[in-house]
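I'd like to ask some things about the structure below.
With one protein chain removed, the remaining protein chains of the complex are shown where they sit.
In this document, chain identifiers A and B correspond to the written order of the chains, with residue numbering beginning at 1 in each.
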Amino acid sequence: MATEDARYRETSQYRLWSFSPSKLAAMRETTNAAARASISERLLANPPPPSAAAAISAPTSSANTPDPENGGNSTPNPNALPEFLTPADELHLVSFYTSELLRAATEVFNFPDHIKTTAAIFFKRFYVTNSIMTYPPTEMMIVALFFGCKAEGMFMDVREFVQRFGKKNNEEILAGEFLLCQGLRFSLDVKHPFRALRGAIMKLASFDDIDRKRLDDAEQRAREILRFAPIMTDAYFHYTPSQIMMAALSLADRGLAERLIQDTFHFVAPPETGSGADTPDPNAPVPAAPSAAKQKPGEDKAAIIGSHLRDKVLGAIEACRDILSKELPERRDHWTNKSFIKTQISPLRKKLTKCRDPDRWNLVELQRARREQAIKKGGSEDGDPEDRGLADGAVFGEPLGQPLKKRKVEVKKEEDPFGGAL
Amino acid sequence: MALSPLVMPSSADPSRTASPLKRQTSTVPSSSNGTPAFTASRVTIQSGQPPTLDPIEQMNEDEKRKYVKGKKLGEGTYANVYLGHSRSDPNVLVAIKKIKVQQQYNDGMAPDAIRELKYLQELRHPNIISLLSVFSSKDQNLNLVLEYLPLGDLEMLIRDVDRVRYGTADIKAWMGMLARAVWWCHDNFVLHRDIKPNNLLIAADGEVKLADFGLARGFADPGYRMTANVITRWYRPPELLFGARHYGGAVDIWSVGMVFAELIIRSPYLPGNTEVEQIALISKQIGTPTEDVWPGVTSLPQYTVPSEVTPVWGKEAYMQRFGAVGPEGVDFLIKTLALNPKKRITARGMLEHRWWHTDPKPTRKEDLPRKAGSDGEEKMGADLKRRNGVIEEENRGGKVARKLDFGQAR
């Protein structure tokens, strides 16, 4: 196992925000379901005014097909729920807004690559654990841009920021900021492939037998790909920046990528050493049982740069290539295409307006409500608990009471987006 | 560990590399009709009632409940620090740092908070303070749960000249820890930018830990300008005093050198009251930065030096003042205080220096001097360690008067 890999496994990107494709899909499902449930509750408890109720259509069995407004329901059913977005719908919208975010970052602000990408990844991550029905994407998009800047060390004046978007008040952004941070599980470091690309090109340049122009072209194309494709797809969740970079390089110039891999994974185990490493090396004879904890250097090397690992890496890069090729930079136009938006996006947006969370849609109100509640419940939290004579258990104000406890247990058992206890 | 926003397992734990999602016990049916998948009851909504909790908010709540907040340890403009302990194991003490909403900073979350959060999450090393968890409080404030370091900081030890004594071996041990911390930061491409004895906290077992990453940032790519207004003045290197906007790890190394000097003479080496004075002190006590020792220095934006040019101090001069750490130690010090940042030793270079292998051997961390006097915190920590009902028996014999020896012939 290489030290570089071990170091990568320490990053929050790996620990908290890397999933297998099936896991990711499951998480999105869970988020979606949870949102539907909770929004349903809220809508049922606070039925919307009758005029809006008429526009709400009863849920159909296959909620995938966008249901045109029908006036079929003459009697506004107070128990009727709107048609909710499916996970697929959500993903579609998220992708759209991601593209918008990138566009704004480039056209309005001209941010450097790492800021744009960080902001976009923040946005995507946020909507893995939160539903787009719960929190408004247009606002969160701006929040993600703002917060992405900060996370990358560029601290902007919020008023200046909102002005560029043509908005007047900055409260929304500030209100959403903490929410975003929380939704990101407080991990703010996103690892990108851009510098890795530079490193790869420098390494290739040192081989001396590659044409400089070829390198430059490849770098340029690869960089273009990296600015768009991994962000629009789920590549960041399933592959490491190194692999993403290799995939992009491969798409730009397959030969170069293969050359680099060959050069890195060139170790051939000498015949006498049995490979007791975790992956059997086909070049070595039948592996002997791993005897001592201290493995022979040959085995270590096989595990790190041997041919078996090389094949596995090549496989991963191929898979990543496939993912990236679905959203090559040429697709930018697709996402901004007017007719596409009209047919695909607008209906979803309309659907969204009906099924959104009434309590949370307005970020400013939400934050205010939360703050007030905190003050009301427990006074200023800066005082010592002892001063206020609270028991040990009430850390931050009184507990919300029984229903919360009950809920906590139930949530843990059944509906758990993160898969139970760690 | 339950649903925690952060996964921070201890070091030799094989499960650290397993996914937090590995054991997904629940499988939510992916039915696409509108029926909700569960029937958790909630607080019924009435108008004016607070919004209920999402799964991720619930996770946050769970995380928060893992820790019991105790008394306030300190209050600053930036944050309040509370002592706390793990609810499941009261012996595990933590410091809960609650970041205050800044009055002056109107642009949302403060930069310090963001930087601390970002870098403490990624850097894990025995000589860097550990971030155990993060959660948000009800009033939307950030709470960082850090490991509790009860024995104060290095500044306390240095300043308490009357009651705390330490020697060369102790200095070497502390410098080793500091050097390791800085090396790890740099190896992960992070500049700390605020190294000073005040930010070197001491753990219960004597280990020194680098804290306060509020000014940290990642190494910049070429062409990116950084602010020169970082690092506390007394520990700031000349390139920053001259306003350089492109710099590297050498700025931290200079601070390390200043801490080293302070450890030896037990008072700040160059305590300037203004930037200009700081430059003057550097000029006098280390050497005037001129073109021959530092090509290009005169072109830095705020380059200004006193008119009297002092040649760079040689080793003999340093030996006079700092000779207590031996010639190898002085060599180490000189290399960290090279005026030209390009010539300054690197973090790795520090750890590869000969000084670590000369006598005396660095003191073991358990044997390092501690701050004098029994502080409430210390005592409390000690108290918590002791088992109930057991009186410590170890040193009773010391109180018994020694038996006079009459066996000697006169």
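The working rule: contacts are C-beta pairs under 8 Å (C-beta built on N, C-alpha and C of every residue); 3 or more make two chains touch, one makes a residue touch a chain.
As a convention for this text, contacts and distances are computed from a predicted model.
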Among "RNA polymerase II transcription factor B subunit 3", "NEDD8-activating enzyme E1 catalytic subunit", "BHLH domain-containing protein" or "Ribosome biogenesis protein WDR12 homolog", UniProt-listed name of the chain not shown: "RNA polymerase II transcription factor B subunit 3"
Which residue of A:S18, A:T118, A:S250 or A:Q373 touches the chain not shown here: A:S18
Touching the absent chain when the full complex is considered, from B:V92, B:A169 or B:L281: B:A169
Touch criterion as defined above, residue of B:K138, B:R193 or B:R344 at the omitted chain: B:R344
Hidden partner chain, residues of chain B it touches: 11-19, 21-22, 125-127, 165-170, 176, 179-180, 183-184, 186, 189, 219-223, 239, 244-251, 264-265, 294-297, 299-300, 315, 322-324, 326-328, 340-342, 344, 351-353, 356-362, 364, 367, 369, 396-397, 403-408, 410
Chain A residues that touch the omitted chain in the full complex: 1-9, 14, 18-21, 23, 191, 193, 195-203, 205-206, 216, 237-243, 245-246, 263-264, 267, 278, 294-295, 297, 300-301, 303-305, 309, 312-313, 316
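What we mean here is this: only the chains that are shown with their structure count from here on.
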Centre-to-centre distance between chain B and chain A (centres being mean Cα positions), rounded to whole Å: 31
Partner chain A, residues of chain B touching it in the complex: 1-7, 17, 19-28, 30, 32-34, 36-45, 47, 50-62, 64-65, 67-72, 75, 80, 82, 98, 100, 106-109, 111, 114, 117-119, 121-122, 124, 134, 136-142, 188, 217-218, 221
Residue ranges of chain A in contact with chain B within the complex: 7, 9-12, 15-16, 18-19, 23, 26-27, 29-31, 33-38, 40-42, 45-46, 59-64, 81, 83-84, 86-87, 129-130, 134, 146-147, 150-151, 153, 155-158, 173-174, 177-178, 181-183, 185-189, 195, 359-360, 366-367, 369-371, 373-375, 377-378, 381-382, 384-386, 392-393, 395-397, 400-401, 403-404, 406-408, 410-422
